[in-house]
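Removed: one protein chain of the complex. Kept in place: all other protein chains.
Order as written gives the chain letters A, B and C; numbering starts at 1 within each chain.
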Amino acid sequence: MTQNVYQHQDSKGREENANRARMLISCPDRPGIVAAVSQFLYEKGANILQSDQYTTDPASGMFFMRIAFDLGNLEQNLPALQEDFARIADRFEMRWSVYRAVRRKRLAIFVSREDHCLLELLWQWQAGDLDAEISMVVSNHDDMRGLVESFGIPFHHIPVTPETKAEAERRQLELTAGKVDLVILARYMQIITPKFIEHFTNRIINIHHSFLPAFVGGKPYHQAYDRGVKLIGATAHYVTAELDAGPIIEQDVQRVSHRNNVDELKRMGRHIERIVLARAVKWHIEDRLVVYQNKTVAFI
Amino acid sequence: MTQNVYQHQDSKGREENANRARMLISCPDRPGIVAAVSQFLYEKGANILQSDQYTTDPASGMFFMRIAFDLGNLEQNLPALQEDFARIADRFEMRWSVYRAVRRKRLAIFVSREDHCLLELLWQWQAGDLDAEISMVVSNHDDMRGLVESFGIPFHHIPVTPETKAEAERRQLELTAGKVDLVILARYMQIITPKFIEHFTNRIINIHHSFLPAFVGGKPYHQAYDRGVKLIGATAHYVTAELDAGPIIEQDVQRVSHRNNVDELKRMGRHIERIVLARAVKWHIEDRLVVYQNKTVAFI
Amino acid sequence: MTQNVYQHQDSKGREENANRARMLISCPDRPGIVAAVSQFLYEKGANILQSDQYTTDPASGMFFMRIAFDLGNLEQNLPALQEDFARIADRFEMRWSVYRAVRRKRLAIFVSREDHCLLELLWQWQAGDLDAEISMVVSNHDDMRGLVESFGIPFHHIPVTPETKAEAERRQLELTAGKVDLVILARYMQIITPKFIEHFTNRIINIHHSFLPAFVGGKPYHQAYDRGVKLIGATAHYVTAELDAGPIIEQDVQRVSHRNNVDELKRMGRHIERIVLARAVKWHIEDRLVVYQNKTVAFI
Partner (left out) sequence: MTQNVYQHQDSKGREENANRARMLISCPDRPGIVAAVSQFLYEKGANILQSDQYTTDPASGMFFMRIAFDLGNLEQNLPALQEDFARIADRFEMRWSVYRAVRRKRLAIFVSREDHCLLELLWQWQAGDLDAEISMVVSNHDDMRGLVESFGIPFHHIPVTPETKAEAERRQLELTAGKVDLVILARYMQIITPKFIEHFTNRIINIHHSFLPAFVGGKPYHQAYDRGVKLIGATAHYVTAELDAGPIIEQDVQRVSHRNNVDELKRMGRHIERIVLARAVKWHIEDRLVVYQNKTVAFI
């Protein structure tokens, strides 16, 4: 067992969060939603700290809302509040959730042999910048056991071969289903099956490189080099059954030039990938994301 | 008289705006504000299209809100709505305003000899990207008369010398006070007096170059060159009595290198200035900015 | 005839340029090229101001070089210099060109109904930021005649219909072949034929929007909106026979959010297009671009 060399720091202001909740709502837009929700929270004694909303189309669109509020004795009072809110939710045909800020999301990070995305998440986590619990790291290789355990995080080596694929998935589900809140594919180079996705709808985040234009086929960095692209990008998205086509959460790019060879493009790609993935994870664990159809409403 | 060679395009969706209003509110934060405002608007039959809010500090801070809403027969119904809202405003000690989207802000652009900021505003305006009325351009030089008049906009040449400064200001106020809603200093190289500022509190936008670090004294581009800065920036801010120290509205930067000589730094500076100023103006005319103490809350 | 309301400013430092030349070289890499070229120029009495080079692969790659130099009485002495340089060029199997900086490139701007790219070029040109001659604007619509002529630039209306396409191209070639150095497609919404491209190999620059990921099929901005992209981009490239697949010159992006509707995405797209196109044109007219295979070496 490796010694834990990192001193994990709690996120700033966790004690403030004891009575804090975040509510995410989506429903067909019509007059009176904001009034009903805010009046309800006011009568319950909640103090709204932040409220964001968005309407796709005022005429006949969808309405989305995120409310952060403080409520005295939240732990005791939340169940009753939720029960009472159901009436409003029914009236407006809402899909909704409430999350207690103090209840950290449990993360499982899946990784293969590239460590840059994993390391960024571990570092931000130990610095107190990711207010979550990293429950485990799962990998189809054993390479990163020492690193992960040096952070005091459980590491599970689940090899994947064509023969063991079904068994591997069974073990992954056994470890995660009902036990983690978010699965992060931090350069995990195995296909996730529809069955696994089903257990984590809109709760699996993937990262991949992106280019303008996109390059079809293999070796995209070589293609990008051959075409002389000037920007290397990365996209974080929720995983759906269609490969790399799920709702986009975040994107960013870095400038490159003809002087950068394929290895350098890859290095820059790694850099932008870790930044973009960490942002997407942060937004998810702070309950800032609502998925609607194939896009993400990000209250940031 | 110059011929008008530009065909001004109306902004997209102006007809949708006939019944649209935007309300800006600031007041000490306490529970119930959102509920009271949204309930009020709901009872009046208003449909909230967008609502943004921000609290400096949930405990004892200031609360800011921007609401865009549609109300049937807005022109007829707004006065009564405003009268009734006064009760809520009193209760929460609000500073507030309501603007009809269809009522374009009237702009006066002040300019000296550099035309880049003026041109960007004129072109965005004629393209329908700035939903405002450009009432006049005022300059201490006559150089840009032909250009301005080619857009069909009145041009006023008001020379400024030490002797005529007071008289020039009198004429500027005569032209603008009560007649324009926003004064834009688009590289106007004269000091604005406290008296003029008083007539346009938080309604004068200035643009100036910015560097990291800031350079004290004259010839800032030369100093930036000598220090080898890697970023050239611009800051748009509201004008206050203290020179260049008013609330910041927007900032941006452009990357430069040691290869760029002073003239090129200036050229890049001009480019970033026009972009930043146009963004700040756009946000102001869409009622997205609230000034509090020495900062700007920008609901963008 | 419209009055010219713009006062075109000459680029800064044109008088310095009287004896300035720029040489672009590409050849198979091998030892001694830089020594041979710089020794040659030294013996001719030239003063090298800037020299950039790039090698795709030191082992067996291609070598590219851009040299800016001053030579006394350049106009008289350049022909002899070129003649003598041929020996070196032969020895290293070079493709090469020398351009006199004082000899402005002649531009033809092709445009349809969207004016944003045209306007940016006209503005940068009249501000002295594009050191070129705008010989003409060609359009398949007559809308922009007044605007173009207000800059004192000839405007040619050449309508294009399926029936007149061949005749239109004949007139375009008549106007431009041998008479302009660079054709800029500033949102020109007609297909350029291989025959026209042949007359202007690596001398036609096009601009188009770009997304991460790329969207196949029509209405890309609608698709980008539906997928919730976070970045809107533009790509400037040289035109080749394969549509929108020529060597990339420059790319850039602007951040967007779910709050931006399709019209706003288009507006932002227009903004980034004009910036990117103007940069590409500036680099071309300053002889900073070398095309090799399907990529562009940009000495910037």
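Everything that follows uses one rule, which is that contacts are C-beta pairs under 8 Å (C-beta built on N, C-alpha and C of every residue); 3 or more make two chains touch, one makes a residue touch a chain.
None of the values given here were measured: they were computed from a predicted structure.
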Inset, instruction - Could you tell me which of B:99, B:196 or B:211 touches the chain that is not displayed? - result: B:211
Legend entry - Contacting the left-out chain in the complete assembly, out of A:59, A:86, A:127 or A:191: A:127
Inset, instruction - Tell me where the left-out chain touches chain A, residue by residue. - result: 2-3, 5-7, 12-13, 115-116, 119, 123, 127, 129, 143, 146-147, 149-150, 263, 267, 270
Inset, instruction - Just the residue numbers, please: which parts of chain B touch the chain that's not shown? - result: 54, 210-214, 225-231, 233, 235, 247-248, 250-253, 257-259, 293-298
Inset, instruction - Provide the residue numbers of chain C that touch the chain removed from this figure. - result: 31-32, 34-36, 38-39, 41-43, 45-55, 58, 70
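What we mean here is this: only the chains that are shown with their structure count from here on.
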Legend entry - Interface residue overlap between copies chain A and chain B, same or different (over half shared): same
Inset, instruction - Would you mind pulling out the distance in Å between where the CA atoms of chain A average out and where those of chain C do? - result: 42
Inset, instruction - Quick one: report the Å distance separating chain A from chain B, using the average Cα coordinate of each chain. - result: 37
Inset, instruction - Return the residues of chain C touching two or more other chains; collapse runs of consecutive numbers into ranges. - result: none
